[in-house]
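For this depiction, one protein chain was excluded, whereas all remaining protein chains were kept in their positions.
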Amino acid sequence: MKWQYQQATDAVSQNRKNLNDFEALVKANSRDMDTAWIVLCGALVFFMQAGFAMLEAGIVHPKNVTNILFKNMIDASIAAIAFWLLGYGFAFGSDSGGFIGKCGSACYFGLKDVYNGAGDGMGSSDGWEKWFFQWAFAGAAATIVAGAVCERTKLEAYFIYSVFLSTFMYPVIVHWVWGYGWLSAWGAYPDSNGVARPIFNKDTRSNGLIDFAGSGVVHMVGGFCGLVGAIIAGARRGRFGPDGSVNTLFDGNNTLQALGVFILWFGWYGFNCGSTLMISGGAANVAGKVAVNMTISAASAAITATFLAKALQGHYNISMGLNGVLAGLVGITANCAVVDPWMAFLIGFVAALILYGGHYLLLALRIDDPCDASVVHGFCGMWGIWATGIFCTDKNVQYAGYPNANEACGSGEQFGVQVVGSLVIAAWTIGMSVMLFLFIDKTIGIRVSAEVEEAGLDISEHGVAPSYEQQPQVPSRLCPRVWTFLQVH
Amino acid sequence: MKWQYQQATDAVSQNRKNLNDFEALVKANSRDMDTAWIVLCGALVFFMQAGFAMLEAGIVHPKNVTNILFKNMIDASIAAIAFWLLGYGFAFGSDSGGFIGKCGSACYFGLKDVYNGAGDGMGSSDGWEKWFFQWAFAGAAATIVAGAVCERTKLEAYFIYSVFLSTFMYPVIVHWVWGYGWLSAWGAYPDSNGVARPIFNKDTRSNGLIDFAGSGVVHMVGGFCGLVGAIIAGARRGRFGPDGSVNTLFDGNNTLQALGVFILWFGWYGFNCGSTLMISGGAANVAGKVAVNMTISAASAAITATFLAKALQGHYNISMGLNGVLAGLVGITANCAVVDPWMAFLIGFVAALILYGGHYLLLALRIDDPCDASVVHGFCGMWGIWATGIFCTDKNVQYAGYPNANEACGSGEQFGVQVVGSLVIAAWTIGMSVMLFLFIDKTIGIRVSAEVEEAGLDISEHGVAPSYEQQPQVPSRLCPRVWTFLQVH
Partner (left out) sequence: MRYGLCCWLSCKLTIDAGSLVFFMQAGFAMLEAGVVNSRNVINILYKNIMDASIGCVCFWLVGYGFAYGTTAGGFIGTDNFAISSIYNGAGEGGSDGWEGFFFQFAFAGTAATIVSGSVAERFKFEAYLVYSGVCTAFIYPVIVHWVWGSGFLSAWGARPDADGNARPLLSGTSTSNGVIDFAGSGVVHLVGGVSGLMGAILVGPRKGRFDSDGKPKAQRPHNTTLMALGTTILWFGWYGFNCGSTLALSGGAANVAGKVAVTTTISAAAGCLMATIISRFLEGTFDIGLALNGILAALVGITANCSVVNPWMAFLIGIISAWIYYGASKLLLKLRIDDPLDAFPIHGACGFWGLLATGIFCTDANVQYAAYPNVNDACGRGEQFAVQLIGGLVIVAWASVMSGLTFLVMKFVVGLRVSSEIEEAGLDISEHGIGAYANELTKVFPSPVSDEVTKVQVSYE
């Protein structure tokens, strides 16, 4: 009997051992799924660089196309080096007073604490893919500005701006909102058990700022920085007549614009869906919901902008429609995980109105933002943050995986938090950019000379021939031979 | 002793409990993987919109480029709203007599039964990602028609068509073939145990229509609808001379066409591989097989079309080669999971022949389909459905995960089912589109005036000068009303 008992006990503990192995395996699989998801989504987000490049190349005058392409290419590269050496450490290193990351128990300068085997090898990742995903975001934030200051700024000025943004200005906001900063939902103030608490109330009744995929962190930063740059650089020559009239300098290349917007829309599925940061444990469901909401918001904004333009301008204005898509996407980015589809529809609708109003507001203020980057990304980004407070429900916030269970949305507190958060982000961005661009302007100068601007930046900075506009007309490309064949047979 | 026994029993049941937890965890992991897979593939399918836009912009005359880009942008948006509010409910709601989905035990109008926690949270998804994936398909079906009716139809007519197709015409066929409709392999007629049975035979000996990723459901619908539209709208002015000659109106921009085709080919891997609808339970193997088959078919069709054109026309005609890729992809779409690679090679080969024959057939019939959409998507789509019946093997059908194990392919019954199914789809599509386009023609008119067509749709409908022509004298694209307003204030 005793022997039998021993046998049974052995079998049971063997089972438990197998069970533990199995548990480890399943956890490792979950980790691997999550990592792969982030790598793939990160690649999609990177592809948005191609979208921005095409969109902006389709808007600027042909004499400046090479210049804008160059800016788009170089800011992704600068962001990679800057974010590797410093930015990522400022954003996600050990918290220092809720303000910035530093080198403490976690040190990410030069990716120091990301190394082979940094995770425990079973349930947690080594963290390589997180840098990759965050870099793609930093690159997107940097590249937004190129559209606002194009056709008149010095390339060297853009280098300086680009280094500063991805080294310091952007990472600090990331730390505040997505790291353990003072605005973060994961919070800077641990309670006695070490559980993080958001700054507002410092207990679980408050959420901190909810910015799921970066309406504020990425788009507002890029958009407001672009706005400041556009103001300090001043309008392009001839954009505004002495009598206050507005001149269209170039009609734009709609094919490139449309291509750019489609690529951006495509990459945005990586941007927003990937911001679940994992797919295991039900996060994949959230990713699905995010995809639905952002599709509906983009569609709603595109349709609204289209018919608004038709009603007010008398034409189906494709630039407005394309920018409508982007406005809808920017607007839903903060809240894609915490709203329902019908709310997404409304968010897109309002985003299109803001786009329309913002476009004419800038013109009325004589601010020259050729790509409307500050409207699409800045204003609609701010709307996205506010819309989160207006439309979020506490149930949805739980579903999206936010850590504290409370009724901040229902009680309206969340809206207050969102407004405060958006103002803080705007203040930081505007303050830093004013300093930055004024510094550049006083030292090397932000703007190219009038002759260079007139001749186009491609010649002066890139040494390439002027644009195609002197090309001879070619009436038809019909090849007689083929058609002769067809007409004979 | 008894106490020991109790302890052992407890340990065993504890193990069993743990085991159940793990089983649930593994199931949840599978669910999460499936969901993530569908989201990624859906994004790829959406990217095909960019491919269609570039392809079509590369074919139409520059004076109509903005118009075709606009159509591509707006039909994806209209499809999103229409499919959200109604279409998805018609397609996948509770079956009503095998014909259409309705609001029953499952109600998907306005995504009613897709909500946080709709699945059981452990083994099944909430269903968000399914809508996203299906929307991307609906957008693809809608956008095909734009290529067939381009350069001469009113934008408003296109809006009406687009709403109707994605609200009703397309979802009904989805219900028939992929939902629980009367043609579906999952069948409308449950037996006494509630197991679904296809309509033919109503027992497991029959499969229903096999259309894995939509040669029929998506491409035939788009293609035949485009054919009807092209006939009712009539040929472009000057396309056919009075003596029956065929004139090339514009030779096309091959860079854009090639870019479009590459993007489409890329997105098609999401279209077909994602149609496994999951990745767990061996479905990943099927996805791998699908990728192999469709690659071989596309390659075979491209090579065939190339050398056919060289032999018959004396030139390597790139348009024919590019359309060959698409023809091969459309042809393999229905059957990519149920054929072997050598069959895929033959399917692509025949698709290229059909493309070639169809192209000249349309010209001989004086039907003007500028992008050959009805040939590539309609005719080759029908070939895809038939090829499924010709080449499928019962073993392959099992491997692809179809529910009934039988010998329908071996006995040839499947071929009959495929022929019947394709005729039904063609009849529905043609019938509905004739009604739709005639209705549009009798009310608002389907065709722009001769003057507008001559001048190009970009000027009249979008207020922009013919694309890419330099217009130094064009002062502004904006309506005077707004400008007066702005300048006064």
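We just call them A and B in the order they show up, numbering each chain from 1.
Everything below uses one rule, namely that a residue touches a chain if its C-beta (ideal position, glycine included) is under 8 Å from a C-beta of that chain, and two chains touch if they have at least 3 such contacts.
Small disclaimer: the values here were computed from a predicted structure and weren't measured.
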Subject >> Sole residue of B:Ile100, B:Leu256, B:Val375 or B:Val464 that reaches the chain not shown, by the stated touch rule >> reply: B:Leu256
Subject >> Hidden partner chain, touching residue among A:Gly98, A:Gly119 or A:Gly314 >> reply: A:Gly119
**OP:** Go through chain B and note every residue touching the omitted chain.
**Re:** 26, 29-30, 33, 37, 40, 44, 57, 62, 251, 253-256, 258-259, 261-263, 265-266, 269-270, 273, 279-285, 287-289, 291-292, 295-296, 298-300, 302-303, 306, 313-318, 321-322, 325, 340-342, 345, 395-396, 399, 467-469
Subject >> Residues of chain A (touch criterion as defined above) contacting the omitted chain >> reply: 22, 25-26, 28-29, 31-36, 38-40, 42-43, 46-47, 49-50, 53-54, 57, 62, 65-66, 69-70, 72-74, 76-81, 84, 110-111, 114-117, 119, 121, 125-132, 135, 155, 253, 255-256, 458, 461-468, 470-474, 477, 479, 481-482
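Going forward, only the chains that are shown with their structure count from here on.
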Original post:
What is the distance in Å between the mean C-alpha positions of chain A and chain B?
Top reply: 30
Original post:
Within the complex, which stretch of chain B touches chain A?
Top reply: 1, 4-5, 8, 11-12, 15, 18-19, 22, 25-26, 28-29, 31-36, 38-40, 42-43, 46-47, 49-50, 53-54, 57, 65-66, 69-70, 72-74, 76-81, 84, 110-111, 114-117, 119, 121, 125-132, 135, 155, 245-248, 250-252, 256, 259, 313-315, 317, 363, 461-465, 467-468, 470-471, 474-479, 481-483, 486-487, 489
**OP:** Going by the contact rule at the top, pick out the chain A residues touching chain B in the complex.
**Re:** 1, 5, 8-9, 12-13, 15-16, 19, 22-23, 26, 29-30, 33, 37, 40, 44, 244-248, 251-255, 258-259, 261-263, 265-266, 269-270, 273, 279-285, 287-289, 291-292, 295-296, 298-300, 302-303, 306, 312-318, 321-322, 325, 340-342, 345, 360, 363-364, 395-396, 399, 469, 476-479, 481-483, 485-487
